[in-house]
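With one protein chain withheld, the remaining protein chains of the complex are depicted in position.
On to chain A.
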Amino acid sequence: MASQLPPKPTPQHSTATAGGMAESGHYRPRGLMRWLLTTNHKEIGTLYLLFSLTMFFIGGIFALVVRAELFQPGLQLVQPEFFNQMTTMHGLIMVFGAIMPAFVGLANWMVPLQIGAPDMALPRLNNFSFWLLPVAFLLLLSTLLMPGGGPNFGWTFYAPLSTTYAPPSTSFFILSLHLAGISSILGAINIIATILNLRAPGMRMMDMPLFVWTWLITAFLLIAVMPVLAGVITMMLMDINFGTSFFNAAGGGDPVLFQHLFWFFGHPEVYIMILPAFGIVSAIIPTFSRKRLFGYASMVYATAAIAILSFMVWAHHMFIVGLPLVAELFFMYTTMLIAVPTGVKVFNWVATMFRGSISFEPPMLFALAFVVQFTVGGFSGLMLAIAPADFQYHDTYFVVAHFHYVLVPGALFAILAGAYYWLPKWTGHYPPLRLSQWHFWLSVIGVNLTFFPMHFSGLAGMPRRIPDYALQFADFNLASSLGGFLFGASQLLFVLVIIKCVRGGEKAPAKAWEGAEDLEWSVPSPAPLHTFETPPTFHPREH
């Protein structure tokens, strides 16, 4: 693909008169309009991050409603109907409202800085794709107030639960998911266009930082599967409102088709939520080990391999629908194959630290916790990949434990690590050290207290998405609920860290961390609104 790009200008030909110098004289709206109309990648990145933080707390409150109800057996606080809405909304909001926008926000802030571009390739589109999100999620949240309540069919919205038996608000749910999907697609187009066309002169593809690489691959995944999601929910919309029978057995449709289509989108989607995390961790570990990343090229190829494999494993979510034996074996082996490139990554991170001069600043703490705990989630994933064993684990808390290990101490910890890593660049101040350490340790304890016991309750047979449970699961659930509230409360410390960091603290130099090498550390801290209006001179390093 690189060969088809326009010829790259050489650095000595670029002059300071080019680019946005004239822009400084532009009229700039102030107050609310500044944020509503901004086309600046840093401001839009900030908007994305703040939006995702808000959604993280809303989705977190929904999770705590679930954990409060599950604190002890029996029904205490909420009715099963509402409980189902809470589990569903928690999943939808965390996936589409918190994790994905957080990564897009980080991409907006950091991709142009890391490749030496003045801004994203399509700044106005960037503004539009952000502002679709608040609309989408206000609409989604408003379904909770509609007659019949909000979505109650689980975040995977399997038909016919989400069609024939769905609450009347489902059409609004579909619309909000369409909007969020369009936002993701536009964001992905923008990121691809930026990375392929706006790199600093002299920066080849294999010179790009891994966060840029992983996001490029993620963006391609988004382009490939978000239209499939759009197709599926459009079919649902037609089944509900226009009498078609895509998923309705009465009219010759097939509910199992829904599951195939959904997971054809859904499995690449779970890698969309983890590949950028790999990129963040691959930036942080070398920095705080004061070494080059071990095996840069193998990291790129492993990421690409994971992305390609993600299209060939979807039916491992459906081992119990009655697949023929040959399909069970095929999806079992392809799923296990993913452990190979993932293992390469974990090996490379560990090898990067080997004989490094390691220091444990907050970003590194979160990155290390990511490596260890994501691996725990990866191993439980391998257990679930074993088709005959999955017959036992399917739809139990073991699955809940598995995907929360890869998403919370996995994706979320990587986002937190990235936030701590780049906060000095964003605000010009180091995050307060003590508070960050408290945040880290309480998060680690909370996360493990919440999700580790779920392995046991799941193996013992406790089903997912159930508001009440048999008495023998009471102790595990007690621990999970206590951990959940500890984890939720400790995230308030993160808000405190951000507020303190924005308002003041130890001043950070341009190169805020000793071992940091990428281009973003060559601009002042805090990064001025406009950077790299003159393309920087990029000196490739040997990887």
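The rule is simple: contacts are C-beta pairs under 8 Å (C-beta built on N, C-alpha and C of every residue); 3 or more make two chains touch, one makes a residue touch a chain; residues count from 1.
Criterion: contacts and distances are computed from a predicted model.
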Which of "Adenosine 5'-phosphosulfate reductase", "Cytochrome c oxidase assembly protein CtaG", "ABC transporter ATP-binding protein" or "Glucose/mannose transport system permease protein" matches, in UniProt, the chain that is not displayed: "Cytochrome c oxidase assembly protein CtaG"
Residue touching the undisplayed chain, where the options are A:V228, A:M336 or A:L482: A:V228
Selected from A:L113, A:A159, A:L198 or A:L384 as touching the chain missing from the view: A:L198
Full-complex contact with the absent chain, from A:I44, A:L106 or A:A121: A:A121
Touching residue (missing chain; options A:G31, A:P147 or A:G243): A:G243
Touch criterion as defined above, residue of A:V256, A:A339 or A:I386 at the omitted chain: A:V256
Residue ranges of chain A at the interface with the undisplayed chain: 4-7, 9, 13-15, 17-19, 121-122, 185, 188-189, 192-193, 196-198, 223-225, 227-228, 230-232, 235, 243, 246, 249-252, 254, 256-257, 260-261, 264, 322-324
